[in-house]
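In this view, the complex is presented without one of its protein chains, the others remaining in place.
As written, the chain order gives the labels A, B, C and D, with residue 1 at the start of each chain.
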Amino acid sequence: MFAFIIRRILQFIPTVIGISFIMFVLLNVLPGSAALMTGGKEILSPEIVKKLEKKWGLDKPFHVRYLNYMVGLAKGDLGTSFIRGDKVRDIIGNRLWPTLKLAVAALAIACFIGIPLGFYSAVKQGTWVDTVTMVGAVSGVSMPQFWSALLLMYLFSVVLRWLPTFGYGNGDLKNLILPAVTLGIGYMALLARTTRAAVVEVLSQDYIRTAHAKGLSVLFINGKHVFRNTMVLILTTIGMQFGSLMGETVVVETVFSWPGIGSLMVDSIFLRDTPVTQGCIMLIIFVFMSVNLSVDILYSVVDPRIRYD
Amino acid sequence: MSFSWKNIKRRTNLLIGSALVMFVAGMAVFAPLLAPYHPTEDANILYSEEPPCEQFWFGTDIQGRDILSRVIYGSRISLSVGLFTQFMNSVIGIFMGLMAGYFGKWIDDLIMSITNILLSIPTLVFALAVMALMGPGLINVFIALGVTNWSYTCRLTRSQVLSAKRLNYVMAARALGYGKFRIMFNQILPNIMGPILVISTLGVAGAILLEAALSFLGLGVQPPTPSWGGMLAGAREKLFTAPWISIYPGMAIFLTVLGLNLFGDGLRDLLDPHITQQK
Amino acid sequence: MKRMGLGLVVLALVLGFYSADALAVRNGGTFQWIAPYGISIDTLDPAATSDDKNILVILNIHRGLFGWDAKNSTYKLDLAESMTADDDGLTYVIKLKDAKFHNGRTITADDVIYSYNRLADPKKSFASSHLLVEIDGAQAYLDGKADHISGLEKIDDKTVRIKFRNPVDPGFQLWRYGTAIVPKEAAENEDFGSNPIGCGPFKLQKWTKGVEIVLVKNPEFYEPRKPYLDKLIYKIMADAAARDMAFQAGELDANLLYAAQYEKFKNDPKLSKHMMEVPEMFTRAVRFNPNFTLADGRKPFSDKRVRQAVNYAINRELIVEKYAKGKAYPARGFLAPTTPGFDPDCMSYEYNPEKAKQLMKEAGYAKGFDLTVIAGTSTAYGAGVVEAATPFLKEIGIKVTIDKMENAVLYQKYSDGEFDAAIASHSSGPDPISIMYRFHSNSPRFKQRGETSQKIDSFEQIIDLAAATRDPAMRLELVKIANDILTEEAVLWFYNYNKAVIAYQPWVHDMEPVGVEMMYQHMDNVWVDETSPRANQK
Amino acid sequence: MTNALLEVEDLKVHFPVRKGLFQRAQTFVYAVDGVSFQLNKGETLGVVGESGCGKTTTGLAILNLVRATSGKIRFKGNDISEIAGLPVPDQMRIRKELQIIFQDPYSSLNPRMTLNKILHDPMKIHGLYPGSERQDRIEFILKKVGLTPEQGKKYPHEFSGGQRQRIGIARALSLDPQIIIGDEPVSALDVSIQAQIINLMVDLQEEFNLSYIIIAHDLAVVEHISNRIAVMYLGKIIETAPVAQIYHRPQHPYTRALLSAVPIADPRAGRHPIILKGDVPSPRHPPTGCGFHPRCPECSIDCDIKPPELRSLGKEHYVACHYA
Partner (left out) sequence: MTELSNRTKRPLLEVDHLHTSFHTFDGVVKAVNDVSFAMNTRETLGIVGESGSGKSVTALSIMRLLKSPPARIEKGRILFDSIDLLEISMSRMRDIRGNRISMIFQEPMTSLNPLFSVGNQMSEMFVRHQGLTRREAWNRSVEMLEKVQIPSPGKRAREFPHHMSGGMRQRVMIAMALACDPEILIADEPTTALDVTIQAQVVDLMMKLRKDYGAAILMITHDLGVIAEIARRVIVMYAGQVVEEADVISIFEEPRHPYTRSLLKSIPKLGDASTHGRKRLQEIKGIVPSLADLPAGCHFYPRCPHADPICRQGEIALEEPAVGHRVRCIRHAGL
């Protein structure tokens, strides 16, 4: 097992280098310069633009910049933001917690509603419960996030006035509900469908028939045998979802003015603030990779057949 | 899995799915006949933001253009983006998947590490960066979405090839002297098209949502071309004064994507022998 | 040329504003205000930014020698007690009011000199450093040729002498908040941008990045009895739809309206009573590139008649009413109505498609030509406006293709002159002469854009003369003439002036319509009565 | 006998098991561990053994469907152990001569190809029976395996298990090979269908003078169809002889146990089988010396030290046991 973890971490490094190179090239080739964007409505004169670009080291040749960046990355220094002047680490740091809160809440909705729904509709296959859940799940997956966000916001904030409208507030739960639900719907639907497929497959296995032949009650069989085996099957989906969740929150964060990593990344792309964008990407990849690794490790814990040597 | 009509009939989601998709495809093909006005030419600023009335069933947008016509013509953009990008994704994905699955060893490792990289970068962000590089425009959207999203198809193809490789008729083909590529393309590929078709259908749905998100963030097709995502982006602030501007394009995206997803699910049930026995 | 009494509108509006407030001023309460321009505030260091999204907060924490007087739409003395000009018209002696920084230290002339030298420090290359170029020796210091600004001299603790290199009005040079006076002991350390010490009416209490900035009352503010409010909270909200709902739900005390909301508020009897509008000093216009050559080699925009035809062809009043939902003032010329020297009866182009066609025929473009217009993503002055204008230009044969792009790319192409025509928002105030100087051939902006600007000799003579005269009344006359030349030459397609609109809750009083930028609200004047839900919130 | 049609000499197939930090192959699965035998023209060699003894891997190695680790395979004298390296025409010529029939009728046919196409393709690749001659050849083969030309247009899922096995045989015959390897050709069929296929294969052998290598775990079927038998255990041949000697005078204790374990369809038989202790050891770490010694009832002194060589007992009867 230990050798496996080391190997996975070693595989981590070329991927991170690969991604950082691709994104570094892509972001630095974009037309338009960050300097122009510091002027707000005023279009700055060329001297100021040149001075700023020299200050940020944008005048050095490409490979020198890339090497400096990678050396910095190795030392854990993500550089300073062109537009904001602060250290990238701090900017990302205080935006990490809102995104994590949103991601965890959305995933919680997905897991605590999606999985039971999927489980129940698979066990009650063919009944109206099954059809309703699955049609609901398909609709959830098909809903464009920004449209559902606006509908929810309109319904709950203005018409019913139950929930606050704008973004983060001082971080209390009330503000989290709407964005988390909007983000969660898609993932809940996906999880319901995956769980249903997994349960259907497990129910058709021979060992379930053996369990029935042993005279065990349906509740016991579903609770112990079916549930445990289903969890193993859907573990990857949950891992994949949480891994990619960090990057998928862009649209929801924009509509709800939620100060997260997703909207920060898109804003920095528009403002050509490369160090911040690059920093966000590194964070997202780090989360994605570590979630995948922990899912694989969890696998060997849950499923004795899987032995990493 | 016989394809008798009785067999298809009971596939409700396949039916509803294909009905919706046919409806949107019809809308795209017969747009000039169906649309009461021209989506970009008939723009009369006097009728800016008229609510749905007898003259404009879906009302007008801020430029005074009939929203029903733009929704109808918008189907062309969304479907072409969906179909074309997924076609590119599938072609690249299938080719890479075949190579990785059939040859294995270092080719497999190389392709797998590439897909690892592509999968870890969020698709929307990668597409945004590519769009920012090339600037808005339909062809650019094709490229941005067509080149970044083939990892899923590649992984699925690879796993299907790995299992098909061990089947007896493939071994028999090798014994009969079939060449590598003949085995890949006329022995293995036709038999794994089922699952690939399913994931491609769901891929089209995904591409349409992505294009809408891109336009929503301001990097979709060039104005005044009507794209559902673009219409939605513009209408965001107006949700309270002119909600009809955003409701109808949003509904259009939702129904199209729903249709494609239902069609994909129905296809999967039809092709998956396991499900057919039990129903 | 129609003599529409625009001026009357401005006057009526300003008067109407004052009559309503006979109530007695009340102290205390919390004000929920907004920071609408972007998803985060970058820095609160006045020198480090020239972006309005930061300055609208900074101006309530820091103050400079001069400030902006919204009522008379010109500069006013702020920290400066008095200003006397020497005979050569270049040097000014300024006496300071007795005022304290938030850390309790009284402000002296040394602080003024330190603040200006810090702003122009070549090593830091601050975003607002260009504001001091007119001070003698500042450019040398900026270019690293000197180690401080020579034109600044301390006479005694409370007076300082400033020498300018050209005969300029110091107020117009130094009113911007980038030139605010900051204490050396605080400004030196690294995180000054995150916890600022200034001399303004409010002090920073808490800043949750990307969420909100909470300011509290500075009890020793140099203006007696001000500020009235105990606490001022800036909610960072980029999305207009979310802001609008917050305002309607009563969670915001005032809100900057977008075009969509403006129409709803205007038609609402209750809401329209608590709204204030002002023409901001931003003129939205399409810039023609005289070197734009057609396939057959002709350069349409080098011919004045084509440029005039475009101005006659497009019905800007209808576009303003229908597209901008009335949230703008149709443009009469380059200078904004609130810019000193604006003549309400100046020449302007009314919608006259026949004349436009006739001018096109005279210029030899009866069949028109194809034109690509580059445009940004803004709703007020981006691709949307060009889309609205397209049908009108089709009438006179100009077939328009829109090349919408990100603002970063637009600004790049705009400053490199890579366009046939481009729509953008041009600042047109507050100092009329320096703002119109961009059309003068030897101004850096003119050269910077290659030959994409039209050289007009008569205009250049008038502007040079105006710059030289010292009599204020005579300067304004010359400014009016220069503005009319620009209009007659139709250097741009004049679309509109931005109408900034703030809606405020009934319990809010004494907010002012600020022409230079609506969000530059001096919150020390503002107060809330008992009916506010936050009347007694500390 | 040098003029044997097929000679296999010390064939070894070891699958590496990758472990450790850098996935180096530390241990191996010794699937086939030194197998040698010969096959003459028109002869049927039966290969029997329990699952995991390497009989299928041996068959696949001969056909180059699995890479042999070492050892020589000669067909009519020329070496065919590694045909991948040879130029394509040579590969084709060798491929033509050796064909295979599989156990599972459902996965041995490409579901997307009609019967005609299944037979047509191989001929096209090898350029045999050009033009109209090809259709006649196909109809001839179909008749030979008991199928009608009309069924040519049908797809595999429209046939029963037995019929599919006939198609598999037809496909093998399409290139008129000299050797056909049957990997459990009838094990997946019902008893009544099994008899049809066995009789068919015997008839075809006589008519086309084919040589068979029949791999199966059902000893009765193998006895019926083979001339010579090879019994395999843990990747090695432990006994080989003409069929009568194997069934009536088995020398190796494992062969004896194997024969005694087969249930006889006669209630009066009243046999008492030799019950072996434990399970077949895993080919990943085979026991020392003779592979069978942990389970051998007659195991004695150096069985677990020196691996026994295959030695002759006369009349072509070979056995790999110190005490046989």
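As a convention for this text, contacts are C-beta pairs under 8 Å (C-beta built on N, C-alpha and C of every residue); 3 or more make two chains touch, one makes a residue touch a chain.
All values derive from a computational prediction rather than experimental measurement.
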Which residue, D:69, D:91 or D:196, contacts the hidden chain when the whole complex is considered? D:196
Hidden partner chain, residues of chain D it touches: 50-51, 160, 162-163, 190-196, 198-199, 202, 217, 219-221, 223-225, 243-244, 246-248, 257-269, 273, 275-276, 278-280
Name, in rising order, the residues on chain A that touch the hidden chain in the full complex. 126, 205-207, 209-217, 220, 224-225, 228-229, 232, 302-305
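By our rule, only the chains that are shown with their structure count from here on.
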Any idea which chain sits dead centre by C-alpha averages? A
Taking the mean of the CA coordinates per chain, how far is chain B from chain C in Å? 46
Chain A and chain C: spacing of chain centres that average the CA atoms, whole Å: 40
Can you list the chain C residues in contact with two or more other chains? 239, 241, 245, 406, 409
Where in chain D do residues touch two or more other chains at once? none
Touching residues (chain side chain A, partner chain B) in the complex: 11, 14-15, 18-19, 22-23, 26-27, 29-31, 125-126, 134, 138-139, 141-147, 150-151, 154, 158, 200-201, 204, 243-244, 246-248, 250-251, 254-255, 265-266, 269-270, 281, 284-285, 288-289
Name, in rising order, each residue of chain A that touches chain C in their complex. 30-34, 36-49, 51-52, 55, 83-86, 91, 94-95, 98, 150, 153, 157-158, 161, 164-171, 254-257, 259, 263-264, 267, 270-272
Contacts from chain C onto chain B in the complex sit at residues 239-241, 244-245, 258-261, 263-264, 315, 318-319, 322-323, 377, 379, 383-384, 387-388, 390-391, 402-406, 409
